[in-house]
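Of the protein chains in this complex, one is absent; all others appear in place.
Then we have chain A:
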Amino acid sequence: MSAVFSCVTPRSAVCAHLDPHDRFSPALRVTGKRAGLVFPLLIQGSSGLFFCFISISPQLCGVVGLEIHAQIHSNSKLFSSSRVTFYSPPNSSVAFLDASLPGTLPVLNKRCVEAAVITGLAFNCTINRKSLFDRKHYFYADMPAGYQITQQRLPIAVNGLLNYSYLGGKKRGQVMSRRVRIKQIQLEQDSGKSLHDEQNSQTLIDLNRAGVGLMELVMEADMSCGDEAAAAVRELQLILQALDTCQGNMSEGQLRVDANVSVHRPGEPLGVRTEVKNINSARFVARAIDYEIQRQIKVLESGGTVVNETRAFDNKSGTTVSMRDKEGLQDYRFMPEPNLPPLFVYEGVASVPAGVDPAQVVLIDRLEAELPELPGVRRARLVEQYRILPEHSFTLVNEDGLVDYFERVIQNAKAEPRKVIGWVMQELLSNLHQQGLKNLHVHQWPMTLSAVFQEMWKTPEKTVRQLVKELDLGLVSDQEQLLKICQRVVDTHPEQVKAGNKKVLNKLMGAVQKETKGRADPVQVKALLEKMTS
């Protein structure tokens, strides 16, 4: 048999002549090559030989919706004045409100509201002129008030759309365009962090993150597989970064993805869904979702039922596991937040009511006017302006700072864009990736590189190697010289050396590249600096 469909649930097939209760003996197997067709079949039933028509439903497929928590890029928290920091000692950025001291009251941060409105506008959402805050109750050690302030009844933005594309098709060389509806964007508080110390059976609480502003973006279940979801997340991340409303670093938890996954046969009601939490990279989004879809299909195919539950993705094993103990079905006992009046945002100065200071309110038209070029528009422009391939525009936009780099090279070298893009795509990126370098270092090079391109343009007969030699642009190959330069940089940056983290190393590398006009081998420099500072 080339393909075997197992009949899983009573509603998965319609049998014309059999008693519905009698149709499915466990041994029943329906054979066919394509789904969705009506086959004449011979079925061996208990009462003899029947000739009947059976409708084969389409194959089970995944349905994926996402809930994304994006930490708002702001100086202070959503309702208090404490700083938003990532690397700071535990409980060093905690206002009285964040620790829920009795008698404290929330005061809404205007920047956070603006960030949510900007984000809503970028996704073509309807911005609610009036939105409300609610309390969502649950006891958890890193939620000191016993409730989270969120926007359950009337969120700040609704009914948006995210257009995204990914490379799919047979060889993953085809740009697939998709869209997902954004149901709503709501403002809410982040929780603190719990650190479970199993050995001493205690839990340590860090409230630095407690009360940081979040935008929860709820995406409708318009996706069907991990690739789509991952691409949607990646696009969202790029947009948020372009807007600067969220820094979007998933490993630092600035962007957190929960996926609602279910499977069904197209045309039938949605299946029971599970929620997959704990996904902290776009790659894991794809893996977690695809694993979960396959798991659910297997469960159904073996005659089981999918349980409505919360599951955690374990990135080591690549599987999802049930989080039975704590995140079960809860009654959150929602209640209006009585300490915050309704949040009003206004179309423009003209719509601000008398007695309200326009400087104190959020004006939509002003924010709309300041929206930056979004990734989608940027890609279209690159394709249009430089006549490059659409998939190349994706790569350029996806890598932080690469578009600027690309455009500067073209501008300085007056080179043919399609030649430059070929070099960027193949040489530059593969080298960067091979050496595990962040694109941040790229900015050291365009001038040098454009000089080479310019010369190539003038004297096409000369090789790059020749040009580099002639222009003295080659790598600093003298070990002694490089060592000296590195030592000098280390000596002149005592403060940074003392702090000694990864960020500092990048800074020092930058200084070395400056000294050598970008002609030092980054890998070598990194090794040298690491040795000197450790």
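The rule we apply is simple: contacts are C-beta pairs under 8 Å (C-beta built on N, C-alpha and C of every residue); 3 or more make two chains touch, one makes a residue touch a chain; residues count from 1.
What we mean here is this: contacts and distances are computed from a predicted model.
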Field: Omitted chain (choose from "Pleiotropic regulator 1", "Tubulin delta chain", "Glutamyl-tRNA(Gln) amidotransferase subunit A, mitochondrial" or "RSH4A protein") - UniProt protein name
entry: "Glutamyl-tRNA(Gln) amidotransferase subunit A, mitochondrial"
Field: Touching the absent chain when the full complex is considered, from A:Ala70, A:Cys112 or A:Ala145
entry: A:Ala145
Field: Options A:Met176, A:Cys225 or A:Leu340, residue touching the unrepresented chain
entry: A:Leu340
Field: Touching residue (missing chain; options A:Thr203, A:Asn308, A:Ser322 or A:Gln385)
entry: A:Thr203
Message: Please output the residues of chain A touching the missing chain, sorted low to high.
response: 96, 99-108, 135, 137, 139, 141, 144-147, 203, 205, 331, 333-335, 338-342, 344, 353, 355-356
